[in-house]
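The complex appears here minus one protein chain, its other protein chains still in place.
Let's turn to chain A:
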Amino acid sequence: MDSSVHLDNTIMQFGEFTAIQQTDLTIKSGEFFSFLGPSGCGKTTILNMISGFIDPTQGDIKIGGKSMRGVPANKRPTSMIFQNLALFPLMTVAENIEFGLEVRGVSKSERKKASDRLLELVALEGSGNKKVSELSGGQKQRIAIARALAVEPQVLLLDEPLSALDLKLRQHMRTELKAIQRKTGITFIYITHDQGEALTMSDRVAVMSAGRIQQVADPITLYRDPHTAFVASFVGENNGVPGKVIEANSGLVVLDCGPLGKLTGRSQGNIAIGTDATLFIRPEHFRLQAEDGMHTLRATIDEVNFEGAYLTLNANTPANLPLSIQLGTHQFSESLKKGAPVSLSYNQQDAIVIAGGGHV
């Protein structure tokens, strides 16, 4: 079955405020797709449009190729897991799971069969008669998943459902969600501000900022090849060094970074000589020993933090631009201490230059 979701030149406005800028995006059938962005970037609005709680101001939402314009929320082939789960507190666990089937007029015995099967899927056999209030946070989470799957949706929408859980449970649920998605083959659309969740679970991620999709890519591409300064700094940690373009050829760009000297990196898109641009270097790409073809920055150590497998250094540069550096613990030496000078080298292929300067 085709359960792709197509945002067909969708625009969403609330009065004067444009929550979603014109967006054209296809989420493939059976894909685990995430919208990643800070709060207020419009990702929940997208979920509300797909589920039918609001209709886009312009454009259309298509599910499985069918236009959803004018189709009310209760008639769409979608099912949602809410941030606060929104289980019905006055119903038992089984009644919660069976609610969607009850609405569809499924017989009592069929409903019972379905809820038993789903309770087994989420590893909570035999808790059908419990009250919702008797469940733990993780169990509630699973019941919410079971309830959403009971109606056999084509598309499952997840609105930051793991944010209320503690770290360990959250990591466990990530694996479980991914497994359920593989087992059922349903299109999962996941909303989160937590990049860890988005990167570990998703086939593809759309990074959003201020109502606009910045980049859609698989997690590794997103990390390695950010297209915009926002993606570069929002996904993973990054150091942004602003400068002016003085040379640009064969995919490499040289920036004049003032007191930091001339720095070279891989160019992202077309970057013209004389314009402002920012060079992004990830903390783990810095080296203490320069090798051939590497570029070097001089800095002073502000702080050294030991994190187990690695060290993080905060350093300041002559341009008063703070840098964050991550080193393997084996690189630790007594000379790495507060106030000590340090020379940081990087490979030009690991640095990315993105047009636009100023703040990051």
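Everything below uses one rule, namely that a residue touches a chain if its C-beta (ideal position, glycine included) is under 8 Å from a C-beta of that chain, and two chains touch if they have at least 3 such contacts; residues count from 1.
Assume contacts and distances are computed from a predicted model.
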{"item": "The complex's invisible chain, by UniProt name, from \"V-type ATP synthase subunit A\", \"Binding-protein-dependent transport systems inner membrane component\", \"Hydrogenase\" or \"Predicted lipid carrier protein YhbT, contains SCP2 domain\"", "value": "\"Binding-protein-dependent transport systems inner membrane component\""}
{"item": "Residue of A:Asn84, A:Ser107 or A:Asn305 in touch with the missing chain, whole complex considered", "value": "A:Asn84"}
{"item": "Residue touching the undisplayed chain, where the options are A:Gly37, A:Gly59 or A:Gly100", "value": "A:Gly100"}
{"item": "Residues of chain A (touch criterion as defined above) contacting the omitted chain", "value": "51, 53, 72-75, 78-80, 82-84, 86-88, 90-91, 99-100, 103-104, 147-148, 150-151"}
